[in-house]
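Note that one protein chain of the assembly has been removed; the remaining protein chains are unaltered in position.
Presenting chain A:
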Amino acid sequence: MTQDRDIHAYLAEFDDIPGTRVFTARRARQGYQLNQFAMSLMKAENREHWKADERAYLADWKLTDEQKQAVLDRDYTKLLDLGGNIYFLSKIFSTDGQSFLQAVSTMSGMSLEDYTAMMIAGGRSPEGVRSIKGKN
């Protein structure tokens, strides 16, 4: 009743939103191992192993080399492109002692100070970033 009846048209619209990766089935499949790895950091003993030797910890997971490097680099924009989901990736930055504000600001192209100031001033306006095609 409320959704587009054509699944292809429904999914195609998601690619028309600037700077946004909607966590679709395609991304969920691409990022399965990456997200499950991140999830493993919910256990305190796993966090200890991870902190002791990140590369050795990653060796036990079937991530692509590109995904592994992006994890080591804490490149969250890249990780989203490689199928990561922010709520799974949050286990990595939480283990680093970072807040959502700190981690999310790294994807915005702004410094933490500027990003925080933007949020206090009311956040980013939706004007001009709703649709690529519609330029609104």
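In this section, a residue touches a chain if its C-beta (ideal position, glycine included) is under 8 Å from a C-beta of that chain, and two chains touch if they have at least 3 such contacts; residues count from 1.
Everything below uses one rule, namely that contacts and distances are computed from a predicted model.
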Hidden subunit of the complex - UniProt protein name among "Protein-export membrane protein SecF", "Gluconate 2-dehydrogenase subunit 3 family protein", "Class III extradiol dioxygenase subunit beta" or "Amino acid/amide ABC transporter ATP-binding protein 1, HAAT family": "Class III extradiol dioxygenase subunit beta"
Which residue of A:28, A:59 or A:72 touches the chain not shown here: A:28
On chain A, residues whose C-beta touches the chain left out of the figure: 1-4, 10, 13-14, 17-25, 28, 32, 35-36, 38-39, 41-44, 47, 76-77, 80, 85-88, 90-92, 94-95, 97, 99-101, 104-105, 107-109, 115, 118-120, 122-126, 129-131
